[in-house]
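Here the complex is missing a single protein chain, while all its other protein chains stay put.
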Amino acid sequence: MSKPVGIVTKPGSSKVNKTGSWRTTRPVFLHKNCNDCRICVMVCPDGVIFGSDSSYDADLDYCKGCGICARECPTDDIEMVLEVK
Amino acid sequence: MADKTEKKEKPPVVESFLAPGHRACAGCGVALAARLALNAAGQNTIVATATGCLEVFSTPYPESAWKVPWIHSLFENPSAVAAGIEVALKALGREGEANIIAQGGDGATADIGIGCLSGMFERGHNILYICYDNEAYMNTGVQRSGLTPFDSHTTTSPSGSVSWGNRTEKKPLPQIAAAHGIPYVAVATAGYPMDLQNKVKKALGIKGPKYLQVHSPCPLGWAYKPEDTIEIGRLAVLTGLYPIYEMENTEITKVRKLGKKRQPVEAYLKPQGRFRHLFSKPEGKEEIKRIQKIADGNIERFGLV
Partner (left out) sequence: MKKIIEGSLALAEAVKLCRPHVVSAYPITPQTHIVENLAQMVADGELKCEFVNTESEFGAASVVLGASAAGARAFSASSSQGLLLMAEVLFNIAGMRLPVVLACANRSVSAPINIWNDQQDAAALRDAGLIQFFAEDNQEVHDMIIQAYKVCENPEICLPALVNLDGFILTHAFEPVEICDQKLVDEFLPPYRPANYLSVDKPMTFGALFEPTWYQETRYRIQQTMEEAKPLIEEVSKDFEKTFGRFSGGLLEKYRMENADTVFVSMGSVVGTIKDAVDELRKGGEKAGVLKVRVFRPFPTEAITEALEGVKNVIVMEKMISLGAGGILASEIKNAFYKNPQAPDVSNFIFGLGGRDIPLESILEAYAKVKKQENRDVFVDLRKEALEVTY
């Protein structure tokens, strides 16, 4: 049967690929000085920071550990720690 | 404890229209800019993308990070493909169903795709074209494009014992776009994410062809630490090397002034490995002066201080 193939009909199916396995450092959200500015949410290239009400965390299944969130957090409420196995 | 007296209730963060799990490098400026742009555009958006990093990292069959209708055809034609989509929707009685965005990198837009882009502008299609400017053909390994800045090291404009890198200045694509008489042209950077989103929203509220060029730092190609993407984006603006502004109907209407925040070009060049050769030799100081002149020229032309 030569039914055409080639279209991805599952939008957002990239989520099967857990890019969290890439990282060597991971962000730790201290939840101490957060002022709910959501800059971290905005500057994450992969859009993996979720939460609400001054309580945010990176989805570690996908976080690549780039460190932008920690770098940009205006209250220094995010720390990058080495992934140690 | 956070001060909540003047804050509005913010809803919980939801997943972007560009889902995670895509294969962009950690800290990728293009991934950030594209995600922000698409979120600003909203769900009712049809997107045509050129061959390049964005297309390759987001659609490895059978996975796709795109949660909106999306098409990739060739390197040089997202503007023409989007034009086809736009007229098709009109003919099918579906006009207004969706925003139409065509997007591509600097190579796709300024070089190989400039013909189709010009045609799309000239015919007045209701399409927003977004150029993610990471200043080289990144997906193929950091080769020089028409938007590669002066003295930048790329693999086809390398620095060497008799070369300072790329010999030409950036092709003035925003001006070329504006010269077509299209209603809206804007320049933004991934370093100022809210400004980028505002410009996308504004563009999509205007009928006709729109062009948005987004400075998109590339940790790999520009050789800097991934966590510095936003900072590098800001410095490009604050040094005057990448002015961000808006143009409406060929006139500059808004610029981001630098005022006291203005920085010398070294602040932008030093952290990036693609400019390292300018600092490793004493003669490099002359080159840096020339780059400073470019920045000064921008500051004067756009009235940035």
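Letters A and B mark the chains as written, and numbering starts fresh at 1 in each.
Going forward, contacts are C-beta pairs under 8 Å (C-beta built on N, C-alpha and C of every residue); 3 or more make two chains touch, one makes a residue touch a chain.
These numbers were taken from a predicted model, which means no experiment stands behind them.
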Partner chains on view for the chain not depicted
A, B
Which of B:V13, B:A48, B:V237 or B:V265 contacts the chain that the document leaves out
B:A48
Touching the hidden chain in the complete assembly: which of B:V30, B:A83 or B:V142 does that?
B:A83
Which residues does subunit B use to touch the chain missing from this display?
43-46, 48, 55-56, 59-64, 66-74, 76-77, 80-92, 94, 97-98, 115-116, 118-119, 122-123
What does the interface between subunit A and the hidden chain look like in terms of residue numbers?
1-9, 11
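Convention: only the chains that are shown with their structure count from here on.
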Report the inter-chain centroid distance for subunit A and subunit B in whole angstrom, where each centroid is the mean of the CA atoms.
22
Of subunit B, residues touching subunit A in the complex
2-4, 7, 10-13, 15-16, 18-29, 31-32, 35-36, 58-59, 61-68, 193-194, 219, 225-231
Please give the residue numbers of subunit A that touch subunit B in the complex, ascending.
6, 8, 10-19, 22-23, 34-36, 38, 41-54, 56, 59, 61-62, 64-68, 70-72, 80
